[in-house]
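The complex is shown incomplete by one protein chain, all other protein chains being positioned as in the whole.
Think of it as A and B in the order they're written, each chain with its own count starting at 1.
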Amino acid sequence: MILAPAPVADPAAPLARRNPVAKLGAALLFSLPLISTVDPVTPAAALLVELALLPAFGVRMRVLARRLAPLLLAAAGILVSMVLFAADRSGTLLLALGPIQITTGVLTTATALILRIFAVALPGIIVFATTDPTDLADALVQNAKAPARFAIGALAAFRLLPLLGQEWRALALARRARGVDAGRNPVARLRLFASTAFALLVGALRRGVRLSVAMDSRGFDARTPRTHARLQRFTGADTALLAGAAGLAALILTVAVLTGFFQPVIS
Amino acid sequence: MSEVRIRDFGWRHAGRRAWAVRGLDLHIRHGERVLLLGPSGAGKSTLLAALAGLLPEDSGEAEGTIEIDGLEPRKARDRTGIVFQDPQTQLVMARSGDDVAFGLENRGVPAAEIWPRVSDALDRVGFPYPINRPTAALSGGEAQRLALAGVLALRPGLLLLDEPTANLDPPGATLIRDAVARATGADTTLIVVEHRVAEALELVDRVVVLEPGGGVRADGSPDVVFTAYGDRLAAEGVWVPGFSIPPVKATSTPTTDVVRVTSAAVTGRLDPVSLTVRDGEVLAVTGPNGVGKSTLALVLGGLTAPDTGQVRVTGDHRPPHRWRAATLAGRIGSVFQNPEHQFVTGRVADELALGPRRLGRSPAEIRRIVDDLLDRLRLTRLADANPFTLSGGEARRLSVATALATAPRLLVLDEPTFGQDRRTWRELIGLFAGLRDEGHAIVAVTHDEDFVRTLADRTFPLGAPDPQPLPRRSRP
Partner (left out) sequence: MDNRHRWRTIDIVIASVIAVAFGVIFWAWNTVWGVTEAAFAFFPPAQTLLYGVWLLPAVLGGLIIRKPGASLYTEAVAAIVSALLGSAWGATVIPQGLVQGLGAELAFAVLFYRSWRLPAALLAGAMTGVTAALFDFFVWNAKYALWDYRVPYALLTVVSGALLAGLGGWVLVKALAPTGVLDRFGPGRERALI
């Protein structure tokens, strides 16, 4: 596994080209309302919509599958803990393991929760896979009125990311060279991990201090209003993307309510 | 074009008892090109930061005044530009052109003017790539060129260079020297801090030597200053041209093989290589960036497994990368390029005790080893200090000492003399020569031509231009 923050999608795809703020907003507008229900049908419908839109973002299925892989573990976890700790054990009894009763109700809720995490996560994964960090910072400043010093400061720190990834590997090797390894002892492994993490943090902060001085030397703390070398435009198409995301979410939820599938998360 | 007047200037960093600079009077005229010298700790970098208006009021105490064209440095910030040592912590943006544009955006330059000024600055430093080249893909020398372009785009009247080539290999250093020479005309006042004088000499017409206690020791043309003060500066750690160090080569012929590498390769990082290291010799591994010198050091150090080929250490049939870490540290000592990577405790003395303790030495023995190493490497005064607070030279000496603490037969050093002043350099050379004469085998990956000339008994040029690469023979 490597630390690769670069976009992994076709940048020319019609929706990937949209303004980063619009894409991020659309992802949040579409996915957050889905949290409100715990039925299996609503997230399933949302997932279908998301997968249908995938080609418009130029994200390949392979990339998506790789990023989604950790969620499979989470899904397994949900299944196990639902079986053990489900609140609602209505429905037909399928299997009884001592005090634990697995019913159709338990499985329905588990399916609903699993579909829900996929449906909620997917839009964000798609958006971040198609968005360059520099473009995101530019758009946050120019189109979302985020304070430039904070957005650009975070962006500058973000540039250190691959450097710190290499640093982690060097630190791990240096520890072995010093005669420090943990073998299979989990406590020793934890201590080794903590010591490596600490050294990484020291190096990162030292770099951060130098970087901030270098930024100030080029006028980052000048009180003159900043200009923008790169223009991010927020066009009608971006507004349409936002409206479309909100509209689709509303449509899916309305249909769910009308057809009686909707089950509010707080009841 | 700028003029600098410094009157009785002093600065003390918050939390420090000693003044970094004190009692300094200096007048630098329009268009002068000054090399600022002085032993480590004479406050050269502090002075440059002060000139650049980068000493924040809340981080120390000031005395006297500095004026740039009659303005205090903070108000004159748009007339000054500074390039630091480490290219990686000066680049701000992910794409090269954006990074040059960064300063222009900060100064509020209208968008329409930014891109012409960016390409102009990139041309002036001879940047060879298109503007969307990722900054992460640049070599050290290229990244430093880009940092210089980012400063030049702001058209400073006073250009400050703080050891701009100290972190670079010789080709990278040449790139920067050439870029400074071609990009700065008579309209730029230049102040360079550089302890390798030869690097900067062709750029300057005046040399100012700071006295560590405060004030100026010498000031004049390079010839005059180096004739009068050259030997003293050299003794204090400045690399003065013409003061070479006599070679110290092995006196006896090596007899026993310590480690033998047979066609070892790491996919994508190191092409197959075969070499033998014997006891009582210093083997220098040289070669351009990117041929895998550091990877070879890791392979020799038992830290990276070769994908193909073998590494065999005399007396053990298992390859070193399979050994337990404690065993490894007892037999092969690795010293990394960045000393801080190797520090695992909060105290200098504990750093030295760690290796022997993991080898199961007795407390009395450990104390003896630690005291001996502290003494030999002039670290006794720092025994209780936090390793992360040491200066560059001190940290380098400590990282070498940690590797010696377990008395390994083979020492693998990655750029051991990188960026060191002449004084630390001489100490390290003396130390390595002594270890070799005791029978240790030493492999050093290095760009340092002086190191090779002075100490190396044998040189292994990695990735040397070879029109007909050796055919890949038997694969194990």
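The definition used in the following text is that a residue touches a chain if its C-beta (ideal position, glycine included) is under 8 Å from a C-beta of that chain, and two chains touch if they have at least 3 such contacts.
The model shown is predicted, which means the values in this text are computed figures rather than measured ones.
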(request) Out of A:Val21, A:Leu53, A:Ile102 or A:Ile125, point to the residue that touches the absent chain in the complete complex. (result) A:Ile125
(message) One chain is left out of this view; which of A:Ala46, A:Ala86, A:Ala229 or A:Leu248 touches it in the full complex?
(response) A:Ala86
(request) Tell me which residue among A:Arg17, A:Arg67 or A:His228 touches the hidden chain in the full complex. (result) A:Arg67
(request) List the residues of chain B that touch the chain left out of this view. (result) 13-17, 56, 58-59, 346, 386, 388-389
(request) Determine and list the chain A residues touching the chain excluded from the picture. (result) 1, 3, 5, 24, 27-28, 31-32, 35, 38, 67-71, 73-74, 76-78, 80-82, 84-88, 109, 112-113, 117, 120-129, 131, 133, 136, 149-150, 153-154, 156-158, 160-161, 164-165, 167-168, 189, 193, 196-198, 200-202, 204-209, 211-213, 215-216, 220-221, 265-266
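One rule holds in what follows: only the chains that are shown with their structure count from here on.
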(message) Using Cα averages as centroids, what's the distance between chain A and chain B in whole Å?
(response) 39
(message) For the complex, give me every residue of chain B touching chain A.
(response) 49, 52, 54, 77-78, 81-82, 84, 86, 88-95, 98, 101-111, 114-115, 118, 135-136, 147, 150-151, 154, 298, 301, 303-304, 324-326, 328-330, 332-334, 336, 338, 340-344, 354-355, 358-359, 388, 402-403, 406
(message) Residue numbers of chain A touching chain B in their complex, please.
(response) 132-134, 152, 155-156, 159-160, 162-163, 167, 170-171, 173-181, 183, 195, 199, 202-203, 207, 210-211, 213-220, 222, 224-231
